[in-house]
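First up is the structure itself, then whatever we jot down about it.
What you see is the complex with one protein chain gone and the rest in place.
Let's turn to chain A:
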Amino acid sequence: MTSTSTSPSTHPHGRTGSSEPLLSVRDLRVTFQRQGQEPFEAVQGVSFDVHPGQTVGLVGESGCGKSVTSLAIMGLLPARGNRVSGTVSYDGTDLLTLSDQQMRDKRGKDIAMVFQDPLSSLNPVIPIGLQVTEVLERHRGMSRKAATPVARDLLDRVGIPDPDRRLTDYPHQLSGGMRQRALIAIALACQPRLLIADEPTTALDVTIQAQILALLKELVQDTGTALVMITHDLGVVAGLCDEVNVLYGGRIVERGERHELFAQPRHPYTHGLLASIPRLDAPRGQRLTPIPGSVADNLPWTHACAFAPRCSQPIEVCTRVMPELVPHEGRPLRCHNPVEESR
């Protein structure tokens, strides 16, 4: 079920990795080329699969390439100044080879996306209702009149109270959580088979975060939609994802089924991410363990481990040879010196 043959993973509803993947990303590379600057490879050969109904997490800190990966899948990268290679196979079609028009026909219908900041992601001068119905008009060929009750039901479905009134409301009249619900309603309007959620809870306060995550979980389970969850927050992953890909410096450094990954993080980066989460069961007064440095300290992957300068347990080879993504205890791992303890 993953790019390497090693990963035994579990799907919801007890299915195993034998079915055809819905989305299959292979060796995806995105290079940004700005005039007068060195080209910058933001995504350096990322491969992963998403099966129907499965929820897959892409986890990493800012700048690790997770958002660029999602935009590349959606075909939403700016038209100029970048180069995308590899394959993004959706239901057997390589999305990267599609024309702009063919991609427009897929976006919003087969693959939809929920964005990070619900206020800026909704058009401020258009009523919520129209922002939902326009997707239905576009992909279902419905008239606005016919689409309006559908939009109303969608708003109701995502838990927006008094949906009839909300149809004519504008984004600024809704609360933050409500706006994110509206964005989810828009994304799910045409019942896409794949939903990509890019940090859908980052801009919300904690109680609302939990509600939105619960809603997403419920919706994907009810509709059988596959979900790619992009986040820097392992707490989000823990509650939602079946499988987790940890990204660092534009490459996947570790992949695993959620429980395995949390119980036995093998990459020092994953381990560090988990150690930096506050825990309720930790002894009083125990400080959080941050990962030192920032992504600016990265070494080039080509002849080192990019994470080596920030690693808690680097060995000599780490700054000389690039680690490959190879099976380690049955899970893909990119590390010369894996963490051995269990948490």
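Going forward, a residue touches a chain if its C-beta (ideal position, glycine included) is under 8 Å from a C-beta of that chain, and two chains touch if they have at least 3 such contacts; residues count from 1.
Here is the rule we go by: contacts and distances are computed from a predicted model.
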{"item": "Listed names \"NADH-quinone oxidoreductase subunit I\", \"Peptide ABC transporter permease\", \"Germination protein XA\" or \"Predicted aconitase subunit 2\", matching UniProt entry of the absent chain", "value": "\"Peptide ABC transporter permease\""}
{"item": "Full-complex contact with the absent chain, from A:108, A:200, A:249 or A:268", "value": "A:108"}
{"item": "Hidden partner chain, touching residue among A:33, A:123 or A:143", "value": "A:123"}
{"item": "Sites on chain A contacted by the missing partner chain, in the whole complex", "value": "74, 76, 103-109, 112-113, 115, 117, 120-127, 134-135, 138-139, 170, 172-173, 183, 186-187"}
